[in-house]
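Here it is: the structure, laid out below.
One protein chain omitted, others in place.
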Amino acid sequence: MKQNGDVRIGFYICHCGTNIAGVIDVDRVRDYAASLPGVAVARDYKYMCSDPGQDLLRQDIAEHGLNRIVVASCSPLLHEKTFRGAAEDGGLNPYFVQMVNIREHGSWVHEDGEYMTGKAMDMSRAAILRVQVHEALERKRVPINPAVLVVGGGIAGIHAALTMADAGKHVYLVEREATIGGHMAQFDKTFPTLDCAACILTPKMTAVKAHPNITLWTYSEIDKTEGFIGNYTVTVKRKPRYVREDLCVGCMECIEACVYKSAKIPDAFNMGLSKRKPVYIPFPQAVPPVPVLDPENCLHLKNGTCKDFCVEACGDRDAIDFTQEAEYIDIDVGTIVLATGFDTFDPARIPYYGYGKYPNVYTSLELERLVNASGPTGGDVRLPDGRIPERVAIVHCVGSRDEHYQRWCSRVCCMYSLKLAHLVKEKTGGEVYNFYIDMRAPGKSMEEFYNRVSTEGVHLVRGRVADIAPESLEPPSNGRIGRVVVQAEDTLIGRIRKIPVDMVILSVGMQPQEDAENIRRMFNISCSTGGFFLERHPKLAPVSTFTDGVFLAGTCQGPKDIPDTVAQAGAAASEALALIDRGYYELEPNTAYVLEEQCSGCKSCIQQCPYTAISFDAEKSKASINEALCKGCGTCVASCPSASIRQHLFEDEEIFREIHGLLAYA
Amino acid sequence: MSEKPKIGMYWCASCGGCEESVVDLAEGILDVVAAVDIVFWPVAMDFKRADIEAMPDGSIAATFINGAVRTSEQLEMVRLLRQKSAAVIAYGSCAQMGGIPGLANQKDREDILRYVYEESPTVENAAQIRPQRTHGVNGATATLPSFHGNVRTLDQVIPVEYYLPGCPPTPRLLAAAVQALLEGALPAAGSVLAPDTALCEECPRRDSKPEELHIDQFHRPHAVHIDAERCLLAQGVVCMGPATRGGCEAVCVQGNMPCTGCFGPTSRVKDQGAKMLSSLAANSAGEEDAAITGVLESIPDPLGTLYRYGLPASMLHRSLSDTNRSKEQST
Partner (left out) sequence: MNMQQPNSGEDAAWRPRIVAFFCNWCTYTAADLAGVSRMKYAPNTRIVRVMCSGRIDPQFVLDAFRHGADGVLIGGCHPGDCHYSEGNYKALRRYHLLRRLLADMGVAEQRFRLEWISASEGDKVKSVIDQMVAQLQELGPLDLPGRRADWDAELGENGEDDLTAGIAAEAAEEVSHV
């Protein structure tokens, strides 16, 4: 073992208020550390991450000639940067710092203070042994390509794209549907202000289309992502829409002319409550205003037997192109904002709510379309039999806060349920019953909105709905749709209530997109419990991910309402802008390197590298590592059978010392 | 007193091959004999222990000890030779790493004795007689050395200056070591007197090894026709070459047999078997548990393959299922 005679270690143990000191006897750990060879200074401090805490490091480096720092505090994932920075300010190479995680892996999870104090000593000893053989390392800088990719064209993606485009950066906005707008475009009014969603969204959509710095690709998906922060190469698949965007003027005459005289295909934008033709535009204000041809239903594309009236209608604009094929385009970007949004819970998973079984049981998103003036009923709330319902039940928390389905609260349902109650009441004049578990109204103007709706004559029943069943087993003879009875225990009066209604609205919660897993893998990020994308830190880095240069905006990270989504999109944009404007990113110098003289050229390492950073230098008959491609996983290091590949920051000797330190009896 | 440096040779738990390897020097041995004064070499010349005991401490320039240490007699002798020698050279795989006798560390002393004296198919010993440490014969007492619980490397019982690896060491390495000794040109104490690069560097088949290797089936050398030109690993034969120090000039590979690791690991490796395991596993095929275990099961005896010469020198040193201290399940 290498002995470092001139090592002078500063050891610091943080109280973290009482977070650490409440469990671990920091004085004993400090005194123990002071007794270990190489330790020149050992201190404890209330909050090491505070400015005075960091100053302590800087002062001691100067006064005591420290050349190594060990900080026993929280997770290195949280504050390693902080203490490396402090050491660097003090004139020390930042890689002479080692952290000991005695909070997340210590005082927060273990209650036995005596044992934990001993374990903290073990862990500190490991770090003290390890840091002795640390080496000074240089951070490599990589330039940041100023172009940005935004994935998803809902309100989050739109806002992030506009923010960055306004700052002069080139933005690629990729949306898989034929139009941008996302879920917000389907909504009627927005709580708590009741302003119309389209009125506030469509100007932003057209601004995207018009912006010189935005390349908008709708009907497109991400196929592949390669590279790393500052230097991503993303392959975008542009699906064929069979209408050329560059030639179409958005006159919609092709839709009019289509051989399908009437619309026969369920319209996804209207939640299947209306029909469309094989050539269609999702909704009138779609951006871009270019129709799409649905190859499964278009007669020409299906069997080539159509009279092609659409081509005729298009005339010399010649925008219809049946020969279009999927196109794959590679773009180079430096940063990526993921704004892939959410999906709604499928209430058919809860059989006793009768969704899909009773025609008068709707989801809240279907209701959004029904109450919308541009929706299938022109804004009338009507049952399938054409009647205006007299009694309507709105069931909160469908699939949410439920161990069997989704444990989380989707945050928006209480408020949109009240909004729908208000709108239904306004449009039908009927009785509206809202069944809720708890009424959650945090945030600006939300409680006021709740108060307002509750004085409008809406019945608020506190109870989880246990059953929805037909009022009568016999269907009504007059062709009407029969009432259903909503049953719940009203927990405020302690009685079971059975309320017959004409219509039920299921307030479904938010869940991750069905293919969020693919996106997650493609961008190499993590998911939290439930499948929403995981932020780097829940409080301090809420829009960053563990993959540098990839940021999160909107509901792909977790349920949130429109104001929060927009705020987060702005935050993601500004994080990306901060990187772009600095122009470079410093890489962790944890790369692998070959001991050239010792390498036997056995080639065992070459295929270990997923980034093809290792090649065989045929002239020298040695392995050679391209440092720029190495990402520092260390797999080749572990695989080298003669230990002739090493890794900065994770040297064998450093890890062996850590193991010995952890296990040597105190 | 002769001015020629004094040299000793001794053997412990070994097969005798190391002793013979000295003869492999061929006519070169005459130069050696002329240059040095052999003061102790029980296999070839008649010396008594008392002769050694009478020598001043440190007066033997170098003693070459081969074989692992298993008995109290070996222990006594190597301690004595240590005391009398300026330098001790662990000669051959057994002294360096435990060698083939070291594989006995898979078993307890009791298991070994019982098998050898009672259970071996060729033994008839109904009375279950075992050798005793002491026995009275005609009024005198005969004493046998004790049989240790562990096979040990030489440096696990005495400090060792140099290591000459190999099973046995090659004449070229021995000649070079003697030359260096005579010239006072030996490297720093603790060194292995062989290159510190793995065998592949000098392997005539290196160029035939592909960069991509996904071994989906391992073969034992006797069970497959081995192409005499191609890298053995590329043919699915476990070759320890990548994890083994070079210097032997790939004699086994040149004989169309895989390297079995007798030169031990490079100085940067603490456990040869573990390192080879790491590389073999990483270069074999399979992503699902069943597929992976299917491939790896074609290595019938991982321990004997990976630690053929190095079990006592390995990190765990021996099997831990010994009954005297066992809380382990027998596996």
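In order of appearance the chains are A and B, and numbering begins at 1 in each one.
One rule holds in what follows: a contact is a pair of C-beta atoms (placed from the backbone, for glycine too) under 8 Å apart; a residue touches a chain by one contact, two chains touch by 3 or more.
Please read all numbers here as calculations on a predicted model, not as lab measurements.
Taking the complete complex into account, B:L316 is the one of B:L30, B:V123, B:V251 or B:L316 that touches the chain left out. Within the complete assembly, A:H105 is the residue of A:R58, A:H105 or A:K275 that touches the hidden chain.
For subunit A, the residues touching the chain absent from view are 1, 3, 36-37, 75-78, 101, 103-106, 108-112, 115-116, 119, 122-123, 125-126, 129, 521, 524, 526-530, 534, 538, 546-547, 590, 608, 610-611, 631-635, 637-639, 647, 650, 652, 655-656, 658-665.
For subunit B, the residues touching the absent chain in the complete assembly are 72, 75-76, 79, 106, 146, 148-150, 152, 155-159, 269-271, 273-275, 277-278, 280-282, 284, 286-287, 289, 292-293, 296, 299, 301-303, 306, 314-323, 325-331.
One rule holds for everything that comes next: only the chains that are shown with their structure count from here on.
Contacts from subunit B toward subunit A in the complex involve residues 196-201, 206, 209-214, 241-243, 246, 265-266, 268-270, 275-276, 278-279, 282-283. Subunit A contributes residues 595, 597-604, 606-608, 616, 621, 635, 638-644, 652, 656 to its touches with subunit B in the complex.
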